[in-house]
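The structure that follows is given in the form of structure tokens.
Removed: one protein chain of the complex. Kept in place: all other protein chains.
And now, chain A:
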Amino acid sequence: MSIDQSKIRNFCIIAHIDHGKSTLADRIIEMTGLLTSREMQAQVLDNMDLERERGITIKAQAVRVIYKAEDGEEYIFNLIDTPGHVDFNYEVSRSLAACDGAILVVDAAQGIEAQTLANVYLALDHNLDVFPVINKIDLPSADPERVIDEIEDIIGIEAQDAPLISAKTGLNCDQVLKSIVQKIPAPLGDKDAPLQALIFDSLYDSYKGVIVFCRIKEGRVSKGTTIQMMATKATAEVVEVGYFGAGQFIPTDELSAGMVGYITASLKNVKDTRVGDTITTKENPCKEPLPGYKKVNPMVYCGMYPADGAKYPDLRDALEKLQLNDAALQFEPETSIALGFGFRCGFLGLLHLEIIQERLEREYNLDIVTTAPGVIYKVYKTNDEMIELTNPSNLPEPTEINYMEEPIVRAEIMVTTEFIGQIMDLCQERRGVYHGMEYIEGTRALLRYDLPLNEIIYDFFDALKSRSKGYASFDYEMKGYEKSELVKLDILINKEEVDALSFIIHADTAYERGRKMCEKLKDEIPRQLFEIPIQAAIGSKVIARETVKAMRKDVLAKCYGGDISRKRKLLEKQKEGKKRMRQVGNVEIPQKAFMSVLKLDKD
């Protein structure tokens, strides 16, 4: 069966979070009849429970639908859903590279947000034809005129004829389908050229092995073809090719230039099929790989420990399984005096970290204690050696350090003008360097700051939202490393250093954070038989101190009429609480104390 290239449309939907990307995707799937509305589970493309709950897309997804146009022609739509978060920027860029065009969804009430811009620029960088759609026009606060002006003024793309839709109710969504045919170009590419296919995602399936999601740029691939990944050099024989139904894989005979589909081959590890890599054939390789491949490296590190030390092997198994599907996740064993055996794990960002943590807890039923997340610091030693530091405990002695560097990001923050002051204050507190501001439509502004990554990985996003009453949006990209005055802040509990609580921080903010940590720990550590000093120190210098007073009295009230059930419950609760404690020296520290210090900035 030969498919006419001119009847294929490969596209994605780009939007700021919550502007209705997934809802529009669902609507397209429903209207093209792939699923009846009864079969539709809301947001078909977000497979994981976590994705549905958080309303975010974590893994790229794709679906193929058939659209019957008014003139009777049938078109194949390949909709590629991209992850919607800055942590997964690289995955987004690869998904875009697999498309020929993009639908830009903008919320009719909120207008353009930081991620809208970031995503549009990314799409334009990939030479995609972008057409806008104004969504949520059923909202009372919808102001499509203003949003159309914004799109034209700020992004500079034609928006006067943008479909005004409600993806939720289905209003005017048929116009979107028509626009896809008219405004998104058909794919190009020679079916008879050597195979050149772009990997935009891959996942591990326990039956099929690795399933590679790809876009065929040139040539063709079918069962039996020996393929090779150009960057990882892995080779394998193709077992099956096919395209994406709704939530299922539908095998077909061949994938050829212009098509989007999947390949399964005798591959056991997603590490062999890196996103962005180019697939070609062993016998007749293409001349050069597709541009843009890079190996994604973790940006944020933290220690992950099983709450129950005996679950260490379970945690390792779970991380290995997650890694099968997530090549960006890295981990290696480490030991902490306070927390025992665990892993130092690397993530793309804080969201990625949170997702992994939640998946470990939900899908693998593990209770996890994490240490404060940190970034990779470059430590230049006096002996001219440079080490990349991911675990604060490994920081060399101060005398061996010449200087240190920390990663800096370029951030764009979009905010309504009334909150500019508050947001600038926030960026200032986080050691931001101001790089200018643009006004948009007179009511909003785009602020540009360079910010140290370690200042935004904790709770920057929460602080941004709370200080702007939810009106600010934020996006960033890596800028590089810069020299910085960094120190290691240690926490001593009952005079003993708790390695799991140490972290690297800028000298100017160390005092403040040390004080807050001590205060927080004082609240979290229950009273014990003796007084417990909690100190924050830099080297041998104590910069903050709190004390947990000794417990003097813990007696139960009346045990009335011989009903001892309540007393037993209370004692059991007390015993259970004790089990969840970590022994550091002779002090018992509850697990949640380790986590509580991660969230300090609640103004």
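Methods note: a contact is a pair of C-beta atoms (placed from the backbone, for glycine too) under 8 Å apart; a residue touches a chain by one contact, two chains touch by 3 or more; residues count from 1.
Everything below uses one rule, namely that contacts and distances are computed from a predicted model.
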{"item": "UniProt protein name of the chain not shown, from \"Cytochrome bc1 complex Rieske iron-sulfur subunit\", \"ABC transporter permease\", \"Heme chaperone HemW\" or \"Peptide/nickel transport system ATP-binding protein\"", "value": "\"Heme chaperone HemW\""}
{"item": "Touching residue (missing chain; options A:Lys268, A:Lys567 or A:Lys592)", "value": "A:Lys567"}
{"item": "Residues of chain A (touch criterion as defined above) contacting the omitted chain", "value": "529, 551-565, 567-568, 570-572, 574-575, 578"}
